[in-house]
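Sending over a structure as structure tokens; questions will come in a sec.
The other protein chains are all here in position, but one chain of the complex has been omitted.
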Amino acid sequence: MYTKKVMDHFSNPRNMGEIENPSGVGTVGNAKCGDIMRMYLDIDDDGIIQDVKFKTFGCGAAIATSSIATELVKGKTVQDALKVTNKAVVDALDGLPPVKVHCSLLAEEAIHAALWDYAEKNGIKIEGLEKPKDDIHEEEEDVTESY
Amino acid sequence: MYTKKVMDHFSNPRNMGEIENPSGVGTVGNAKCGDIMRMYLDIDDDGIIQDVKFKTFGCGAAIATSSIATELVKGKTVQDALKVTNKAVVDALDGLPPVKVHCSLLAEEAIHAALWDYAEKNGIKIEGLEKPKDDIHEEEEDVTESY
Amino acid sequence: MEKKIYLDNAATTKTRPEVVEAMLPYFSDMYGNPSSVYEFAAQNKKAIDEARLIIANALGADNSEVYFTASGTEADNWALIATAEAYEAKGNHIITSKVEHHGILHTCEYLQKRGFEVTYIDVDENGVIKLEQLEKAIRPSTILISIMFANNEIGTIQPIKEIGEIAKKHKVLFHTDAVQAFGQLDINVKDLGIDMLSASAHKLNGPKGIGFLYIRKGIRIRSLIHGGAQERGRRAGTENVPYIVGFGKAVQLAMDTRDERVKKEIELREHLIKRILTEIPYTRLNGHRKNRLPNNTNFSFQFIEGESLLIMLDMKNICASSGSACTSGSLDPSHVLLAIGLPHEIAHGSLRLTLSHENTMDEIDYTVDSIKEVVDKLRKMSPLYEDFVRRR
Partner (left out) sequence: MEKKIYLDNAATTKTRPEVVEAMLPYFSDMYGNPSSVYEFAAQNKKAIDEARLIIANALGADNSEVYFTASGTEADNWALIATAEAYEAKGNHIITSKVEHHGILHTCEYLQKRGFEVTYIDVDENGVIKLEQLEKAIRPSTILISIMFANNEIGTIQPIKEIGEIAKKHKVLFHTDAVQAFGQLDINVKDLGIDMLSASAHKLNGPKGIGFLYIRKGIRIRSLIHGGAQERGRRAGTENVPYIVGFGKAVQLAMDTRDERVKKEIELREHLIKRILTEIPYTRLNGHRKNRLPNNTNFSFQFIEGESLLIMLDMKNICASSGSACTSGSLDPSHVLLAIGLPHEIAHGSLRLTLSHENTMDEIDYTVDSIKEVVDKLRKMSPLYEDFVRRR
């Protein structure tokens, strides 16, 4: 059901791990829904993302989207990282099954949450960045309807 | 679905045909229900059935019951012929499928109808013999119930 | 003949060896549950999708519009019951015909017990639905028209395109039971305005116990069988992978060979009809002379009864049917023959011979000879014939 790209990132996740004293860290999702993503960012004084790590509790797609998302933002400026949408994540993985698209949203949100943390810690305002929602899943609806 | 006996009587019916100037003839059943039996009887002055013939429009069981019924009454007295029940017909055929048991009733009725005709023609009363019903099927109910 | 002559292809057909071949790997080798996550099961999911696509293509439909069921009957039940439930708010009236298969008629009776109203449209002497009566029967509360594509007993093909137009004009859904037609006739659901269509594999050399319901995109319909999320949540139960694959194969073969099959069947059919009608007196052909299934013939022989005819033909190694297979053993004559206006006693003496491309001219000739002999024998036994001859 997954593309080769997804399977590759799932079995060999890039940038998995933690960063000691990160510039920003964000955790999104909740265990109830079965996926939690945590992103650590190391941002230098020029606002460039020097390093990024993730930890994820979740399905294959959740792990793969986390992994590819770290690749997509690494080396980018904060502003460019903000432009990494869930669609970019899906495209970079050559697609996701429809029921798994929410994982890419989660990845986008995880980056935003880490950036928000970075902004708060440094007392700056990043244009276009909104406060992350507490629970990304709240608005989703049940996917199965069998009667 | 039929026993060997039924198949034998069906493929080689005994006493099939007509009797010219019979002592009694009876026709029962109706075409609407898919079976009609006609019995011809030749009864001598001692009240013994010397000859019997049948004609039947109907299923395999109808033809076989007619055939065996002629064998069962041939050579018998009128009184003994009256005792040939549908059960005797079924037994003589080693059984009939449940949906076909009505055929044996029809055979019994056909003999009775022919005997009634004989009695009327000769102005006699045969003890235990009732006027045949016009349509033997009327009391039966539908056998299939699928909902 | 020593060899069995099978002339009951409307009842069921032989599963083609190529179909069996295609199914075999899915029993003991690739036996995974298609709903599972692992690769071993994913290949089965793919096999199902391929079969679905073959069928969709044969109908001019999208593959997401084809839902597998366990039979033509289940597809018929589903189309009627689930539509009735889904559109109950709009109305409670269903229109069908008097010559439908029991899969439709008994489901309608069931729905009547649940408070739905059903109008049964008449057919003419050829078995063709009365279109004006159909259109007049439509009320504001009508939610569904269900008319079969072609009749299983007398082979008459209905004016499906015209029915589709009437349905569309009055904004009523149109379902057709194409169990006999699919594989034999050209069917394009879009061109014909069909909203739902039932079919069954065992009528076209596939296995018994698998069918499908085509449901046009956009139609609200409930499930009939509730449970797991198989068939995109619309029909629950672990998928019958081998049969689905076999159904796909059977449809592919049926489509590839249709022109030649139909040509041969029509040739055999016409020869059979001509000989029977000219050589056996007091006989009629039931069903439409021209608009009939390529493989269908149905005769009534006056003065004799169908079951005894069948058994005598069986003793000559000929497999035939009187009325539909499901009702044999019952006392009622075929509702289809009564609907085209046959009196009971003539309806009782009917014989259906339905051909396949595997039949030969020799078989047909032997069959006609046998029928002549048997009809003659049974007429000699018949009190009705006796009366007829006396009256003459």
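In this document, chain identifiers A, B and C correspond to the written order of the chains, with residue numbering beginning at 1 in each.
Definition applied: a residue touches a chain if its C-beta (ideal position, glycine included) is under 8 Å from a C-beta of that chain, and two chains touch if they have at least 3 such contacts.
What you see is a predicted model; the values in this text were computed from it and never measured.
Novice: Among C:Ala11, C:Ala79, C:Ile95 or C:Ile346, which residue is in touch with the absent chain?
Specialist: Of all options in C:Ala11, C:Ala79, C:Ile95 or C:Ile346, contact with the hidden chain holds for C:Ala11.
Novice: Which of these touches the unseen chain: A:Pro22, A:Gly58 or A:Pro132?
Specialist: With A:Pro22, A:Gly58 or A:Pro132 as choices, the missing chain is touched by A:Gly58.
Novice: For the chain left off this view, which of C:Ile129, C:Leu310, C:Leu337 or C:Leu353 is in contact with it?
Specialist: Of these options, the touching residue for the absent chain is C:Leu310.
Novice: Residues on chain A that touch the omitted chain in the whole complex?
Specialist: Touching the missing chain: residues 1-2, 7, 10-11, 13, 16, 18, 27, 31-38, 55-60, 62-63, 97, 99, 102, 140, 142-144, 146-147.
Novice: Hey, which chain C residues sit against the chain that's not shown?
Specialist: On the chain C side, contact with the omitted chain comes from 4, 6, 8, 11-17, 19-20, 24, 27-28, 31-33, 35-41, 70-74, 76-77, 101-104, 106-107, 109-110, 200, 202, 207-210, 222-223, 225-230, 236-243, 307, 310-311, 313-314, 319-322, 324-330.
Keep this in mind: only the chains that are shown with their structure count from here on.
Novice: What whole-number Å value describes the gap between the mean CA coordinates of chain A and chain B?
Specialist: Comparing mean C-alpha positions, chain B is 89 Å from chain A.
Novice: Suppose each chain is reduced to the average of its Cα coordinates; what separation in Å results between chain B and chain C?
Specialist: Those two chain centres are 39 Å apart.
Novice: Quick check: how many Å separate the C-alpha centres of chain A and chain C?
Specialist: Chain centres of chain A and chain C, defined by C-alpha means, are spaced 55 Å apart.
Novice: Would you mind listing the residues of chain B that make contact with two or more other chains?
Specialist: Residues: none.
Novice: When you check chain C against every other chain, which residues touch at least two of them?
Specialist: Nothing qualifies.
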